[in-house]
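Only one protein chain is missing; all other protein chains are in place.
The block that comes next holds chain A.
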Amino acid sequence: MIWLTWRQMRAQTLWTAAVLAAAAAYILYLAWDVRDAYRTLVTECTTACDEAAHFLDDRFGMTLTLLGLLLLAGLAVFGAFWGAPLVTRELEAGTHRLAWNQSVTRTRWLTAKLAVAGGAGVLLAGSVTLLLTWAVSPLDDLADSRFHPIEFVTRNLAPFGYAVLAFTLGLAIGALTRRTLAAMALTLLVFLGFQLVMGGFVRPLYAEPVTETITMAEANTVGYIDGLTLDDSGATVMGYTIPGAWVVSDEMPVRMADGTAFTADDADDCRAVNVPPDECLSQKDAAFDVVYQPADRYWRFQWTEFAIALGLSALLTGAAYWRLRRGLN
């Protein structure tokens, strides 16, 4: 059965391997480029060293985002092109009637397909993501934004979970719809939709976020303020970044450190004087509350994400087995 599965998957595996080899070659080139730039701008830095992170972000930021999105799309495509046709192609060609009448039960037939195709696919996809994780690690370390939605799902463990999920999603949808094209399209849509749901709604729930009061005086040492508005109603911090952490709040009203309100008069004061607003606010002993997931929760979140993906995969695989064992009535 393993031989037959391999024989059926051979052409497809070689194609995929060729595409991934090209991707790997590019990632290796990128790794060299990143390290070269890192050495010039950071290690052997002579001028404007504080700006190094900026320079690197300008140079590689777009590439990293694109690579991350490509990797996600690649996982979806893996599910659609490897998972979905695994069963439907046989059903459409009628060859399941040949395969299911050899002296091999349907359970074993599906297990062999799952193990060979799924195993090979997940290993291939996983090795590419590991390569990417390593290649861009200097940039990731410098940016220290591991919870960033794209970065989070395309580094370390999470992509392994998602590779398994994409594959089993394709398999289960294929077994239920029995149509290759419909199953492929559905797999792509559901997988990408699922990514949005996970990042937007589910991931923040893995742990109760921490709420911390940051005084204006320490605001730019703990992290940094992305934006600050001063108007007639008071002051608001528009976005706050803590290195390595996941800041959940996006608008944080400013108040006095003793709990009293930051009034319109206070805002007027700060607008009147000729000092930067955050300096003025810090002189007035203002503060704000930030809600965030601390940086040291990263691996806990990675494992949770991985476990959820594997759990769902198990359910989907179970559904596929159940469907095929019942017979295709």
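We take it that a contact is a pair of C-beta atoms (placed from the backbone, for glycine too) under 8 Å apart; a residue touches a chain by one contact, two chains touch by 3 or more; residues count from 1.
As a convention for this text, contacts and distances are computed from a predicted model.
Selecting from "Putative alpha-E superfamily protein", "Ni/Fe-hydrogenase cytochrome b subunit", "ABC-2 type transport system ATP-binding protein" or "Ferredoxin-NADP reductase", the unshown chain of this assembly corresponds to "ABC-2 type transport system ATP-binding protein" (UniProt protein name).
Annotation: of A:F55, A:W100, A:W134 or A:W303, A:W100 touches the absent chain (contact as defined above). On the side of chain A, touch with the chain left out of the figure occurs at residues 1, 3-4, 7-8, 11, 93-95, 97-98, 100-106, 108, 326-329.
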